[in-house]
Structures are given as C-alpha cells and as structure tokens.
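Let me give you the structure first, and then I'll get to my questions.
The complex appears here minus one protein chain, its other protein chains still in place.
Read from first to last, the chains carry the letters A, B and C; within each, the first residue is number 1.
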Amino acid sequence: MTLAIDTRDLVQRFLDVRRMTDALAARLSAEDQTAQSMPDTSPTKWHRAHTTWFFEEFVLRADPDYTEFDPSYRYLFNSYYEAVGPRHPRPQRGLVTRPGIVDIGRYRSYVDEAVVRALDGGRLGEPAQRLIELGTHHEQQHQELLVMDIKHLFSIHPFGPVYVERPADDQSPAAPQAWSRVPGGIVEIGHDGRGFAFDNEGPRHQVLLSDFEIAERAVTVGDWLEFMADGGYDQPGLWLSDGWATINAEGWRAPGYWQQVDGQWTTYTLSGRRPVVPGEPVCHVSFYEADAFARWAGARLPTEFEWETAATHRAERRGQLLDPDRVHPGRAGSAMVGDVWEWTASAYLPYPGFAAAPGAVGEYNGKFMSDQHVLRGAGAATPPGHERITYRNFFPARSRWAFSGLRLARSAA
Amino acid sequence: MTLAIDTRDLVQRFLDVRRMTDALAARLSAEDQTAQSMPDTSPTKWHRAHTTWFFEEFVLRADPDYTEFDPSYRYLFNSYYEAVGPRHPRPQRGLVTRPGIVDIGRYRSYVDEAVVRALDGGRLGEPAQRLIELGTHHEQQHQELLVMDIKHLFSIHPFGPVYVERPADDQSPAAPQAWSRVPGGIVEIGHDGRGFAFDNEGPRHQVLLSDFEIAERAVTVGDWLEFMADGGYDQPGLWLSDGWATINAEGWRAPGYWQQVDGQWTTYTLSGRRPVVPGEPVCHVSFYEADAFARWAGARLPTEFEWETAATHRAERRGQLLDPDRVHPGRAGSAMVGDVWEWTASAYLPYPGFAAAPGAVGEYNGKFMSDQHVLRGAGAATPPGHERITYRNFFPARSRWAFSGLRLARSAA
Amino acid sequence: MTLAIDTRDLVQRFLDVRRMTDALAARLSAEDQTAQSMPDTSPTKWHRAHTTWFFEEFVLRADPDYTEFDPSYRYLFNSYYEAVGPRHPRPQRGLVTRPGIVDIGRYRSYVDEAVVRALDGGRLGEPAQRLIELGTHHEQQHQELLVMDIKHLFSIHPFGPVYVERPADDQSPAAPQAWSRVPGGIVEIGHDGRGFAFDNEGPRHQVLLSDFEIAERAVTVGDWLEFMADGGYDQPGLWLSDGWATINAEGWRAPGYWQQVDGQWTTYTLSGRRPVVPGEPVCHVSFYEADAFARWAGARLPTEFEWETAATHRAERRGQLLDPDRVHPGRAGSAMVGDVWEWTASAYLPYPGFAAAPGAVGEYNGKFMSDQHVLRGAGAATPPGHERITYRNFFPARSRWAFSGLRLARSAA
Partner (left out) sequence: MTLAIDTRDLVQRFLDVRRMTDALAARLSAEDQTAQSMPDTSPTKWHRAHTTWFFEEFVLRADPDYTEFDPSYRYLFNSYYEAVGPRHPRPQRGLVTRPGIVDIGRYRSYVDEAVVRALDGGRLGEPAQRLIELGTHHEQQHQELLVMDIKHLFSIHPFGPVYVERPADDQSPAAPQAWSRVPGGIVEIGHDGRGFAFDNEGPRHQVLLSDFEIAERAVTVGDWLEFMADGGYDQPGLWLSDGWATINAEGWRAPGYWQQVDGQWTTYTLSGRRPVVPGEPVCHVSFYEADAFARWAGARLPTEFEWETAATHRAERRGQLLDPDRVHPGRAGSAMVGDVWEWTASAYLPYPGFAAAPGAVGEYNGKFMSDQHVLRGAGAATPPGHERITYRNFFPARSRWAFSGLRLARSAA
C-alpha cells in the first residue's frame, strides 16, 4: 500500500535535501570540487549538477512553463541514462572545468525555484511528485558518493587535507564479540510498500531460512589487527581465488586508507590521517577481505536475507549516520544500521518478480544487477532519513572506497 | 549415503577416462598441442600433463613404492593449488615448449601404470580410491576444457583448421517454442550423495520456489537471428550495464565464432567454418547476451534452483554430449542436459552449509565462488558419464568460449 | 663570450616574465587551472607554482635571509629534478587540489618579492643571477606549455570553451610554394655565446653540409587538404613503420584538433572551434605526419643543421609569437621563426662535446636526449624574446599538442 504524498512535506524534504548537498560542498574549494580521482568517482561539482539535472530531466522538462537553464547541461550531467541520449564519458568528468561552481550554484537555485514553484502552483500531479520524492533519495545517494569521492581524492593527496576538524577519538574498547540466535523458517523479505523505497527492494517475497547466529557487533579495527598479525593476508587458503589475485595485484596488506607510519597503523579520515582506533568498526574493506576475515574467524558473512531478518528482530537503534561535523564511524555498538555498510554473502540479483519501471527512470537500479555484492545497513556517510532495513546497497567485490565493513554470521548448531 | 567403491570398476573407469584424453589429443599435432590462445585457456599438452599430475600429487606421492617421474613437473603442471607450492604462471603455459608431447605421453603411461599397480596391489585405501575417482572426474572436466581451448585456438587461425570431418548439417527446423509449468513450494536442491558429485553440489538443502514456467527447448540460432534482426545488440534498455559496456568494448554484434561471409552468417566449428543452422541451439553466448535475449523475449533466465527442479521433472533424455567425431550440438530438442550449457540467473555461491574439504584438494571448487554465474545441463563437449542434473558449471558473465546457450523461463501467471 | 648581467635589466626581465604568466592564467577559472588532461600536460596551477619553485629551489634556498614559503611545496612542485629529492608523480598533478590558486598567487608574490629584495640587496652573485636569468627562460618555456596544455584541455571539452575572443580569420591565400637554394660546405652550428642560450644549443661546432633547397614558407592547411584528398593517410608506402602503426592505433586521419562538422573541416582554437583556414600553416601535426607529407610532396624535412643554416641566411623577420589576444598562427609567410614550430629530420642528440652542468640544474635538457625529434623556429605560443635561431625544441615523434608544423627541403640537383 503506497501512501499519498503530502505536498508540503515534499517541499520541505526537497529543500532540506538540497541544502544538505550544498552544505557538504561548502567546505570544498572550486579546485577540490573539480578533480576526479579515479573512473569510479565523480567531482563534487558534477554531483551537484547531476542531482539537479535529475529534477530538470524527469520533472521539469514536462512542465510547459519551464525554460531549460542551459541546453548543454543535458549532455554534461546525465550519468548513465542511455534512454535520455548520449552522455559525457565518465572517466573525463574531471576535465569539464566549465561550467564552474558559481554557474552550478546558479543552476541549483534556478531548478530549486522552478520545482517549488511548480509544486506550489499545483502543476505537478502525483507521478511528478513521486519523481521528486525519488529525486531527493537519488540526491541523498549522491551525498554519500560525494563524501566517499572526496575522501578518496584527499587520501591521494600527499599531505591528506582536513575536510573537517573533530575531537580526539574515543579510545574505549568495543564490547567482546557475542552472538544472537535467529530462528529460521519462511520469512518475508523486501519492502512492504509503506513509505518510500527503491525499486530493487521489492517485490516483497518469501524466503526459506535455516536457523542461524549473527554477531552482536560489527568486526572492529582491533579484530582486524589480530587477523593481520596472524598473517591473514598471506594465507591463500583463506581467500577466494579472485580475492587472492586482487590483493596481490594491488599489494593490499591492510584496509583501504591504512598506512604504517613509524611502525603504527594510521588511516586517512576526513579529519586527516590518524592512528587507527581498535574499538571502531573496520572500514574500507573489500568483499574479498570481508570474506577472508570471516573464514579466518571460523564464521561466514550473512546472506542479505539473514541480515534483513536479524535486523527486523533488533531494536531500531542507529549507529553513526552522516554528520558533516564528523563523517567517520562511531565506536562499534549493537546497531545494525549505521557506522559501516556490511558486506553480505549475497550477489546483487533481482528479487523474484522484479521488473524495472518503464522509461529512462527504470534504468535506476535494475541494470546493475550483475557482478556486484550486496551490502546492508548504512554507513557514516549515509544521510539520516535515507537508511532503511530493506535498503540494498551494492558494489563490485573489489571496491573499498565506500564506508564498508562486515558483521559475522554462522549456521546454528 | 555414499556407496563403497568397487576397485575393478574404478580401474576400468580410470583407464577409460585416460584413453579418452589421448584420443582427443591424437588428432592434434605437436604444434597444435603447444599453443595457448588466451590467458583463460591452456595448451592441450598442458591439460594432458596436469591431469596426470593430479594423480601423481594426490594419490601416488603418498605411496612409498612410487618414484616421481620428473621433479620439475610438480612445478610446471600444478594449476591453481596454492597449498601444493609455487606454480608456473598461467598466461605463460604456451611458452613451456619442453617437455614435448612425446615426454608427456611417457609421463601419462608411467603414471597410469603406477596407479593401476597400486590399486591392484591393494596399497590404496578408500581415501586414495576416492581421490582416484575424483581425478577421473577432474580429467573429464579438462577434456571439456581441452575441446573448448582447441576450438578457441583454431577459431583464431586465419583459415579455420578442421579438427574432425563430419557430414552436412541437419537443416530441419526446431519445434516452435512451448512452455511447461512447474509447481513451486519447498523443493530439495543439490546432490543426494548417491554416486559421485563435486563438493559444490552439496549440501542438499531446501529452497522455496514460486510456480514458474520453463521453455521446452533451448533458444535456437533461428531465434537469435530474429533478436539480431530486431536490433537486439543496439538497444541499451535490453542490457545489464556491464553487458552493454562489454559488447561495446569488444565490438560484439553476434555470438562467439560467428562471422558474416558474403552476407551469410557463419560460425567456426571443429569441422571448419560453416553457415549457422537455425534449428540448432545458439552457442557461445555470454551471460550478458543470454540475459538481454531473455529480456527482449519478454522472459527471463531460470534460477539454478528452478532449472534443477524442472530437470528433475523431465524424462532422462540427453542431448548431444561429447562425441569426438562430432563435437558440435545437435538440433534443439527437449533434453535439458546436453547440446549446450544453459546460463541461469544465479550467481555462483556456496550452498548453505558448504565447507571446502581440508587440504589442497579442498581448493577444488569453493575458491571460485564469486564473480561468476552458474550454468546448468551439459554441452556437446561434456564427456558422457560426466553430466549430472545437480552439476554446477560456472563462468564469468563475459565468457563465451564454453559451449554456452540458454533456456527461457517466466514466472507463472 | 658571455656578457656580464646588468642587475636592473634582470629585475625588469624577471618581473616582466612573471607578470606574463599571471596574465595568461588570469583568463582561467580556479577549475580550469586545476585539471590535467593527459599525463604529458600539467595544470595551469602547477605551472604557476613550479616556475616559482624553480627560483625558490635554485636561487633563494642558498640565501640565509630567506624563509621557505611552505615546506610541502618542495615536494609538490618539483618537476623532474631527481637530484632535488622525491617528487609528486606526474600523472596525478590534476589531483592536488590544495594549495589552490589563491595560495599559489600568494606563493608567487612572496617569491617575487624575495628575489627582487635579494637582487636589490646585492646578496646574489653572478652564479645566482645566471640562475635567475635561466629561471626566466624556464618560465617562458612553461608559458608555452601552459598555453599548449590549456588548449588540449579545452579541446576535450564537449563544447570547446573560448579562451579569448578574436576577429574573423584572414582568408587571403598563402603565396605559392617556392624554393631557395642554400650552399653547403662546412658551416658553424650552435649558439655563439652572445646572450642567453640553453645548454643544449652548444657547443658551437662545425658540420659539413651539401647544397640544398628549402621552402620559402611553411606547409599550409591548404597543402594539407590536398594531401588528405589524395589519400595521404591511407597509403602505407608514405609512412614510417612506427608512424603507420601510430595513425592506425589512434585513428588519425587529419591534424590534431581537426574535426569534420557538416562536411567542413574545423579545428579547435583558443577562440573556439572554427573552420580551418587554407592560408595558415598547418599546425598540431606529429613528426610522423610531417615526414609522410614530405615524402608525398617529393621532398623531405630539413635536418636541424640545414634549418639553422637557412635561417641564418634569412632576414630576421618573425611570424606570430605569443600574443595573449590571439594565440594562433598567422598566415604562412616567409619568416622561419614564429607561427609554428617546424619538425626537422634530426633526432634530438647532444652536440659534439656537450656536457650537462653539474648539480640539479644540469638535469635541464641533456637527460631528454633520446627518443625525440628536434623542432626549430618558434610557434604562436612562444613568448616574444624567448625565440632564437639556435633554439632546439624537442618532442617525441607522436606528439601533436605543441604548435607544430613543417617546412619542406630537398637536396640540390
């Protein structure tokens, strides 16, 4: 059952989300907002423009009162919607120095005003309102990407710039690992239609599970240091074949952003390079590393169905979500949603009966359903209000630039 | 329940399998057996030696009466068993010109005699006998690879050599597409332990399925020509994102080995280049192409669970399996096992409760359980006696050099 | 004979050159100054900082009164001086978003003042003064690179930004090709020591030449269109083997920056994309293309010795040098210096007796003396006062982003 949309709530949500993007960008110079550090990432400038393009393309273009801001933007700021027409090649986004951030700020204001005016003027029916709602969730996804991408860019800088100052780390240890048992049986998986969800979270359907156990907290930095000390990165028997090939080709011997400085492990954070904190959840590990760690620990990753079932049983606590004054996971606690995304054992595939929406907007999620793994929960870069227990995040097994960690599971005795 | 092994049957099976490998190689010159056409493939010479190494390494090495044939072979002919020690880098297998095929023939005879002598002499207990049984199935896998690899090598040759002559193709059309309905519910999936199976076929476990329909026959060359004529390769909306990127990067506009010659589509077969035959199952398509075709056809690929359930309901007919005098699929019929392997919608992941065997032999299947898709059935290069309804074959989504096709499914109304 | 340096002239020259760099950058936004479009190029921001670093490193560092502006800059803005210490990897220059252009402007002012103060204070002896002089010529080289690099960056932008507006092109035709004969014999080659020269222009030495003829004007766009119309890019017999491989690998069928738009050839200029102008010298061709054109024309490229000898015989006319309000070659005339650099037949090798200066500054030119070809003259991006008849510019044979053209020669009958 889908609820009707309240227009005033929608305007409010729209403006809140739009403001958050600009707040995240406000700490970045024009230079920072221009660079693209690898083909997987995008410039801040581009995120700001592309999220704006989404509203222009899918909402405003149909409005006869609307005048396009700049026709060239349609080409420049389309991400991957093949149905919309040709688009600028992704790896060259960092070379599009014009329009600059001042123009893009004007573009954002122009579209914001047009959307609000159209909503207020009652010119947008429910389908368009649904697209605005979708657009705000789309923009929140890009807020998370923006943070991930800036962190990647700054991590490459030889002197690790500070995005935001924050206090010294909480050095208190994490709770010892503990397990909770979850009964199996036929469970309901997927979004129930109350409130917003992405298309890939449905259809809701039944899955048969066996009893299993799931860890009370995420794997921590301290756990990971034990794994490293035990030669975890040197034992081929712990690794998937593609994982072993990847860590050797890349020279990985620690999580992403970690470096040993004077014999001490440090990690780049958006507050600069700092010593790693044993009580925090480990972050910026690939699926391959998560999988190898679980094998080393005598456990395994949960499937996404187990994860969702376990999360449904828990209290609705949240770990650290996006706070522009922190942008870093909290101490590992009992929340399943927040701090770090958790790799699952599941490949990213459609739920039974899934069909993409018709038209360009249907390219949203379905076409990525191969060659990726599902992560569940949410991370320290996920905007509050964007997280859901049924949310399916996904990345290739080798990716490490998301705020990605893991939680252990095992089959019940 | 695992049955005891009859030693005389085992000797017979061992010798039969070993002879088949040599029969397949007998049509190939020393030069043919040396070349490696891409990193994924191996020289015939290497397949012949590696399958022999398997028996030497896992069976004979423990026999105090056995004297190693040549110590350098342990390094040269290990494929991917990290636990055994260093191994020769895979992409350079075509550069190891020595030992030559005469030496490898001697190595094979030497090991054959040692295995039979040890078995006859009662020096091998049941664990070793199980490893010999595993070794014969391992060798049958390599027979299929040998055929695939030679086909790939010859396909690159500018004049498409003939591996075996065979008569003109049967031009009779395939039956029209028809569907059969399979009831859902809780089904049993995986091998039941009667007779041999690979570790990845278990543990047997329960899966919940909805009712579905499955096509009576595989998708044919004729069907594929319609897809091509309808611009199937030019419509991004039909493709997964990685699929669209792959076909454009590779320039694919038809199945593997197809070329247009004087306006007519032809395909390289092991009997030389021939016009494509509309009544045959389409072959040498990637997962991406199979998935796009299914979407175009208003259907989808079956999951591996649906496939196995449907196959269990069918009569035990077999399509074309490996016949050294043909090595090409037969006309598309109602058999689900044979002719072409069928891509499923399932990623290659462990069954619940799967654990690899301890020791080097445990590297057999489990470590490949990421970044691949499952194919079910069997193909025209699969040795008879090697096929099973529970068999899980797997390749990366972009692979086309297996004898890979597809069968459509759809959810029941 | 090297003349003494007049300090007041030096201060003036220093300030003039420094101002020109900032004038060139002033039309570029922070975003424009940040991007790096290929590994061969550098961001404007980097050119501005690196030329400043040169004075800090080689002149000010020895001054006890000098306080370093920022210690991290030593690492960030070293280009290739191995003797100075580690340096930031070249292909990632576009990712160093901090310091930004405001900081770099401050860095420039700070160093400018320090240099002038040190000169005025009489604290810099002749060796340091020579290094300042060298630094100004070094900065002029980077002015030319800055212009080349911005042109390359903007040429990739889908909508070809305008760096500077300029009037419509002069469409008057070039003079017909004509030849002038130059007598051979033993000639003097290289700089005579009067005024500044780079180390690679000496030692002056004797070379034996035969009589030859040299074209009165550079090869024009109109000439090149004839070459293209005659299938010049399709005849392997015209091309060096590496040239043929290069144009086919790159898909080159016209000079750099040319594109056919509605059946008309256009070229990207710093005033935007415009129709090509037949009376202008052809520009942005590789050595391979210059060599093939010459063969097609029944001629050849001059050696750098022939070129220098011919230039010495000519009147001291100059073609178009760097004019920030034009930045584009003039109509092909009789000047040998200006408009476009001219590829010669000579590989870039040391003159007999050449030895690099001791210390880091000796890495200036000598270490590039392999795998490159010599260009002579000067181009429309060469700052006035930087050009010399003995100047030896050099690029790999495949390079096209310099303002590079050609002039024909032939042996005298």
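Everything below uses one rule, namely that a residue touches a chain if its C-beta (ideal position, glycine included) is under 8 Å from a C-beta of that chain, and two chains touch if they have at least 3 such contacts.
All figures in this text were calculated on a predicted structure; none of them were measured in a lab.
In the whole complex the chain that is left out makes contact with B, C. Contact with the undisplayed chain is limited, among B:12, B:97 or B:248, to B:97.
The hidden chain makes contact, of the residues C:22, C:170 or C:371, with C:371. The omitted chain makes contact with chain B at the following residues, 29-35, 37, 45, 72, 75-76, 88, 92, 94-98, 100-101, 153, 156-159, 161. If you put the missing chain back, the residues of chain C touching it would be 80, 82-83, 186, 205-208, 210, 236-237, 239-244, 287-288, 291, 345-347, 349-350, 352-353, 362-363, 367-371, 373, 397, 411.
Simple rule for what comes next: only the chains that are shown with their structure count from here on.
The greatest centre-to-centre gap from chain A, using C-alpha centroids, is found for C. Between chain B and chain C, the centres computed from C-alpha atoms are 59 Å apart.
Taking each chain's centre as the mean of its C-alpha atoms, chain A lies 37 Å from chain B.
Averaged C-alpha coordinates give centres for chain A and chain C that are 46 Å from one another.
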